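One structure follows; several queries about it will come next.
Apart from one protein chain that is not included, each protein chain of the complex appears where it belongs.
Coming up: chain A.
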């Protein structure tokens, strides 16, 4: 088990920069998610950590040792591929024992270890079957078995649930997390599914265009996104953005949104020009007392909650409210924002301004 530290790692493929100077740390025993849209560099980052790609520059430390230029076979890590990559010409038992055979482990010990792992994953009955006929879930378990059998320093997983159908994915996600809790191994997991990331991860790195946008615990990232990209990528429906032209000074607790005053957490930074106020759908409340008004366009019933789409002077927004609240399309209602939850983003880069509420989260990263 080990801590993994990535420092200023950069990867270029010819003229294309896949990963731009990224740094983050995966603590020992953490379930760590690399999250981002396709092409954001998350898989390249993982492959550099595993030694399947060499970084153009920067350092990768596993357990305190710099391994950036070491081949994968010398890093003592395990990798679970999206398509599992079980050796098709071997049966389940041989697949799982393959990493042990490379170390020249005695046969009796290999056998014991494989059976041990099979018991953990509940695949004892299929050990002598060829991998060709296995179901997706069993293939997944065999791939995990091949990874954990060696007791490596860390596990790297590249969208391991991506090849499973939706129903089964949920189940495997739980199984994976339970397995991690049981063996406590440092795990780095790549996914483009923000729900999967929040559901399973101890910590999340959000990447976009080869840049680490934010790095932290799922709830910190959800509540206090560092950039507009993160705010939009995480959460469904996404965070609402109210674009406005205006200014905010350090210490201000009020902004002016289309002529109406809105309370915000006390700002630590000043900015002016193009600004955006971000608010999660569940932090919008309806109140006739509010001066800020919007017209209901549509409602979506989701069981316990409903999503209400409104048009406001600052664009379309979505609010989440209890299903019991009666809202009719076409009516105009007042909107109130929970002041402790608001984030102001500045200008084109869309960086979040530090405030009393989010500085605890954003300063450390």
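The criterion applied here is as follows: a contact is a pair of C-beta atoms (placed from the backbone, for glycine too) under 8 Å apart; a residue touches a chain by one contact, two chains touch by 3 or more; residues count from 1.
In this text, contacts and distances are computed from a predicted model.
As stated in its UniProt record, the chain not included in the shown complex is "Sugar ABC transporter permease", which appears among "Cytochrome c550", "Sugar ABC transporter permease", "NAD(P)H-dependent oxidoreductase subunit E" or "Septum site-determining protein MinD". Residue-wise, the contact with the chain that is not shown comes from A:72, picked out of A:72, A:120, A:211 or A:327. The chain omitted from view is touched by exactly one of A:42, A:113 or A:146, namely A:146.
From the set A:8, A:102 or A:287, the residue in touch with the chain omitted from the display is A:102, counting the whole complex.
Considering the whole complex, the residue from A:61, A:81, A:168 or A:286 that touches the absent chain is A:81. Contacts to the hidden chain, counted on chain A, fall at residues 50-52, 71-73, 75, 77-79, 81, 83, 85, 87-89, 98-99, 102-103, 132-133, 146, 150.
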